[in-house]
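Removed: one protein chain of the complex. Kept in place: all other protein chains.
Going in written order, the chains are labelled A and B, and every chain counts its residues from 1.
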Amino acid sequence: MADSSKGKKKKTTDDATGGDAPKDWNPRIVGFLCNWCSYTGADLAGVSRLQYTPEFIPIRVMCSGSVDVAYILKALLEGADGVLIGGCHLGDCHYLNGNYKARRRVAVVKEVMEGVGLDPRRLHLEWISASESGKFAKTVSTFDETLRQLGPNPLAKERLL
Amino acid sequence: MAIAFKWDLAKGEDRDEAVRRLLREALEKGAVDAVLVPAEGPARTGIVNMFTTDPGSLDACVPFAKAMAQFGPQDLVRLTEPGGSPIRIAALLKPCECRAVAELAKINQIDLEHVILLSPDCEGTVELKEYSMVADGQAVPVRNACKICRFHVAREPVDMAIGTFGVKDGLMLVTNSDEGQAFAEAIGAKATELTDARKKAVEESIEKGEEAYGDQEARSREKYSDLGTFLAELSPCIKGMNCQNVCPVCYCKECLLYTDAFNPTAGSLADKAKRRGTLRMPVETVQFHLTRMAHVMTACVMCGQCQSACPSDIPLVEMYAGINRRIQDLFDYEAGRSMEDEPPFTCFSEHENFEVVGD
Partner (left out) sequence: MPGLRKVDRLKKLLLLLPCDEEMEKLLDTRSLAEEMDDPENWVFARSDPRLCGPDRSDYIADLVKETEAQAIIVGGPSDRTHGSVWRQEASFVGIPPDRVELVPLVQQCVYVTDEKDAARRRAKIMIESALARVDTGIDRAVERVKAMQAVLVIGGGVAGMQAAWDLADFGRQVYLVERTGELGGRAHQLSRTYPTQDCKPDGCCPQSCRDCQFTPRIDLVTSHPLIELLLESEVKSIKGGIGGYQIEVHSPEVSRLLEVGAIVVATGNVMFDAEEMGELSPWHPDVISFLELEKLIDWQRKEDHAWAPLRRPSDGKVPKNIHFLQCVGSRDEHHGTIDCSLVCCTYAVGQAKDLKDMLPDATVAIHYMDMRGPYRGFERHYLEAQESGVLFMRGRVVEIEPDNGNLILSYEDIDIGEPVTMEADLVVLSVGQLPTPGTAELAQMLGVPLDEDGYIGEDNTTYSLWDRRGVYVVGCAAGPRGIRYSVRDGREAALSIDAVLRRVQIELADNIAEVDDERCVGCGQCVESCEYDAKTLEERTDLQTGRKYRDAIVEPRRCWGCGNCHATCPSTAISLSGFSDDQLVRQVEIASGGHR
C-alpha cells in the first residue's frame, strides 16, 4: 500500500532518551490501553512472562473512548510507526460503550490516513480483556510484524512537518 | 412533502428581480421581520451578506449571485444566539451553505425556530475576487468545489428552494416544510404542480454532480495514495488558519491546535527540537490539517470556502474529495441531509461494523 515501498532501506534508530548506538530499525508502537481491560491485560502479559517487542510503549487511558483523534495523529506525526488502541470487548466497556465510540473515531482516522497516503494499517484497534494476556502479546507481535512489512513510518523521516 | 408554488416574472423583470420582489413582499406582508441575503458590495466588486429589515434596501441584493459571500451560516449563528430577540429571519443562502446551517443547527449553534431558509438553485460560483469579472460579463470558470457539487438544488431541511432548473418562465418555489409552505402562501405565491421538466432537471443535476464527484474522488484517491503528494502540497501552508476561519462547520471558538498542549513552552520546544533534530515553525502544520480533516469531515459540506480562502492555493477540495463521502458513508450520514441524523461522533449503533477492529 501507500508507503510500503519506501521502507526498504534500513534506517538507524535512536532511542527517545538519547541512546547512542545506532541499531537496526524496529517498529515503534504507541499503545493507548484502557485502564480496565487492555492495560490490565498488558499487566498480566508481563506477569505471565509473555514476550513482545520492547518498542511497544504503553499509555494508560481510562477508556478507549477517551482517545482523542488528535493524539493518534500526533503519534504518527511524531514518528511512531504504529498506533495501537486497546479497549474492552464490545459490551464490556467499563463505561458502557466508550469502545463503540472509539471504533467510530478509528474508522474516521483510518479513512483520513488512507486519504493522504498513510497506510491505515498503522493504526490498529483491538478489544483485549483483562484476562487476555495472550491476546495482548499476540496483538502486539502481529502488529509489529505488519509494521515490519510496511517499513518505517514515512513521516518519521520528514523533518519539517 | 415537497409542495410547489409559482412565482411568475413581472413585466421586464429578470429572475434576480423576481426574487427581490419576493423578499420585499415577505417583509412588507410581515411573513418575516428581516432578511439575510447576498448583495453586491461597493463598486460591484464583491458579494457580501446583507441583513436588513428594510424592503427598500433590497435593490442591492443579488439572489443568484455567481459568487458566494463569506460567513453566511456563521451570521445565522450570531443572529440566533441565545437571548436574542425572536425576530423572524428569511435567510437566502446557497444550497451548500444551507447544509452547513443544518449541521450547525444540530449542534446547537443555530436556532432555526424563527428562521426560514431559502435557497436558489445554484449553477456554481466563482472565486470572490473574480466576481467583478463576472459582473462585467466575462466568462469565468466556477470554483472546483462547484464543479464536483452534488447538491445544486436545495432539499430538506431547506424550507424553500427557489427553482430555476427545468423551469422555463419565472420561478418554481419548492417548499419542504410547513413553515416554507406558510411562507409561500403569505407572500401570495400560487400553488402549482411540480412539473416533470423540473423533476427531470433536478435529477439530471444530481446525476451530473454524482458523476463529477465520483470522478474527482477517484482522481483524488489516486493522487493522494502517495504521502509525498500530500506533504508537498501542504508545504506552502502558512498555518494562518484561514481555512478554519471561513469553514462554516468548523465552529470552535479557538482551534485546539492553539492550545498549550500543541503549543509547547520555550523549554519543551527546545527539548523537542533536540529530540527531532528540527522543527518546522510554527509547529504542527500537518497535525493541524490532519486533525481538522478528522474533526470536520463528517460535517463538511464541500463548499470549498476553505480552499478559496487559502492564500497558498492549497487544493483542499481535492484532498477532501477523496475522503469526504467515504467518511460520511461509514455512518450512513450525509452532512446537511436531515435534522434527524445525529452527528456521528455522539452516537453509535451496536450493529454497525466498520471492520476496523483487529485490522
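Here, contacts are C-beta pairs under 8 Å (C-beta built on N, C-alpha and C of every residue); 3 or more make two chains touch, one makes a residue touch a chain.
Since the structure is predicted, the reported quantities are computational estimates derived from the model, not experimental observations.
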item	value
Among A:61, A:107, A:123 or A:150, the residue in touch with the chain that has been omitted	A:61
Interface with the unshown chain - residue positions in chain A	11-19, 28, 30, 35, 39-40, 42-47, 49-63, 65-71, 74-76, 78-80, 91-92, 94-98, 101-102, 105, 156-159
Hidden partner chain, residues of chain B it touches	81-84, 107-109, 251-254, 256, 259-262, 265-268, 270-272, 274-278, 295, 342-343, 345-347
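In this text, only the chains that are shown with their structure count from here on.
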item	value
Where chain A and chain B are represented by their mean Cα positions, the distance between them in whole Å	36
Touching residues on chain B, where the partner in the complex is chain A	220-221, 224-231, 235, 256, 262, 275-280, 285-287, 290-291, 293-295, 297-298, 319, 322-323, 326-327, 330-331, 344-345, 348, 350, 352, 354, 356-359
Chain B-touching residues of chain A, taken from the complex the two chains share	2-3, 16, 69-70, 73-74, 77-79, 90, 97, 100-101, 103-112, 114-118, 121, 124-127, 139, 154-155, 158-161
